[in-house]
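Excluded from the complex is one protein chain; the other protein chains are retained at their positions.
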Amino acid sequence: MNTSPSGSRDALVEIRNLRFSRGERLILNDLSLDIPRGTVTAIMGGSGSGKTTILNLIGGRIKPDTGQVLVDGISVPDLSTRELFELRKRMGMLFQTGALLTDLSVFENVAFPIREHTKLSETLLRKVVLMKLETVGLRGARDLMPSELSGGMARRVALARSIALEPMMIMYDEPFTGLDPISKGIIAKLIRELNRSLGITSIVISHDVPETCLISDYAYLLGDGHIIGQGTPAELQKSNSEYVRQFMDGLPDGPVPYEYPAGDYLQDLMEEAA
Amino acid sequence: MLRRNALELWVGLFVAAGIAALAMLAFKVGNLTTADVDGAYRVTAQFDNIGGLKVKAPITLAGVRVGRVARITLDKERFRATVEMQIDGRYNNLPTDSSASILTSGLLGDQYIGIEPGGADENLKDGEAFQTTASAIVLEKLIGQVLFGKASEMNENSNKGNGKK
Partner (left out) sequence: MNGMVRTLGRVVVEGIERLGRAGLFIFDVVRGTAELRSRFGLVVQQIYAVGVLTLLIILVSGLFVGMVLGLQGYNTLVKFGSANSLGLLVALSLVRELGPVVTALLFAGRAGSALTAEIGLMKATEQLAGMEMMAVNPITRVIAPRFIAGVVAMPLLAALFSAIGVLGGHLVGVGLLGVDAGPFWSQMQAGVDFYGDIMNGVIKSTVFGLVCSGIAVFEGYDAVPTSEGVARATNRTVVYSSLAVLGLDFVLTALTLGEV
């Protein structure tokens, strides 16, 4: 279609001909995409198009029906539980709700993965946690409880937690959803900066077109279970494809229909109530 | 979230209280004695009839409880009942010629084993058996004996009466 995403870089995540169904519903159908190392790559699409499913497949929480999922050359569905856990230590994930542990303070939440997986001394651990919190600008909030945080702050704490073990990649599940414009701007800035300063790869799942286009190097558009458009944000803005246009412009009707399938309108009205 | 120390204190108190309750139940409510816990030894005795003796029935000496009945089995060759008894370790100086009898507590109460000490120099040890035993008194047999005795007495008197004539 347009330029390939990799260019000169190799891909950290490679997905080939992925097929995934839940029960009888086919969610992903012959999906293929590459996530190049060191970039911020976005996967956009309407609600329920299967974006979060892709993240879960990369993280090994679910297995595909057929197809390949490779992370850093390792085939994720074939890993044993222990190997999977080892791989996950190198992946960070930011959930839509932050998913902070509600009975731990902000400090303890960020310290959690460090405590679980390393034997760092308390003094060293404290320094690391404070540095991570400083990166997201919340060092002063370290003694607050998650219930005392706003949505944006909670997500920032979760971000600090996901970089605690210096992963090679971070997956962001709808990081902008439900935030006010200022908080959106903060998160966007953080995603971009962290990607650069830590030298990691970021995968952003979103349906917030303006914000996502600002920060991504490359984007995929998901629809009907497979890729219906891809390219740099600039390329997508200029695309002629109907699918891409409807999504990028936010048109209410187009290839993705406005109306839920229903019978004849007049007939429905004329019928007596059952 | 409580502080670490307060938390551990409460949990420690809780567990200690629970164990104390268990101990209170065992010793004050139940009949556990420290001797039950260690040193108990087993002896056996054979009876023609154990009557209503049940497992866990008490074994007394001079009216003081010294043990309990552990097991009751039938000796198929001698057609007698074998009673296994568990005696407190404190009372380990029962002479070997002591006797074990099955007695009834009160007139119609539960049955238990009473030990009469003998005079031998050696003491009963774990695994040994009582040589002298007295079986339970079966009420029907007792009544039958009394009636039989009365009947023969009357018979004698009437015979004597006849004889005198």
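Every chain is named by a letter (A and B) in the order it is written, and numbering of its residues begins at 1.
Here is the rule we use: a contact is a pair of C-beta atoms (placed from the backbone, for glycine too) under 8 Å apart; a residue touches a chain by one contact, two chains touch by 3 or more.
This structure is a prediction, so every number in the text was calculated from the model and none was measured.
From the options A:Q68, A:T97, A:T177 or A:S241, the residue with contact to the unseen chain in the full assembly is A:T97. Per the touch definition above, the residue from A:D10, A:E86 or A:E134 contacting the chain not shown is A:E86. Residues 2, 4, 7-8, 10-11, 13-15, 17-19, 21-22, 24-26, 28-32, 36, 56 of subunit B touch the missing chain (whole complex, contact as defined above). Seen across the whole complex, the unshown chain contacts subunit A at 59, 61, 85-86, 88-89, 91, 93, 95-97, 99-102, 112-113, 116-117, 158, 161.
Definition applied: only the chains that are shown with their structure count from here on.
For this pair, subunit A with subunit B, the centres built from the Cα atoms lie 77 Å apart.
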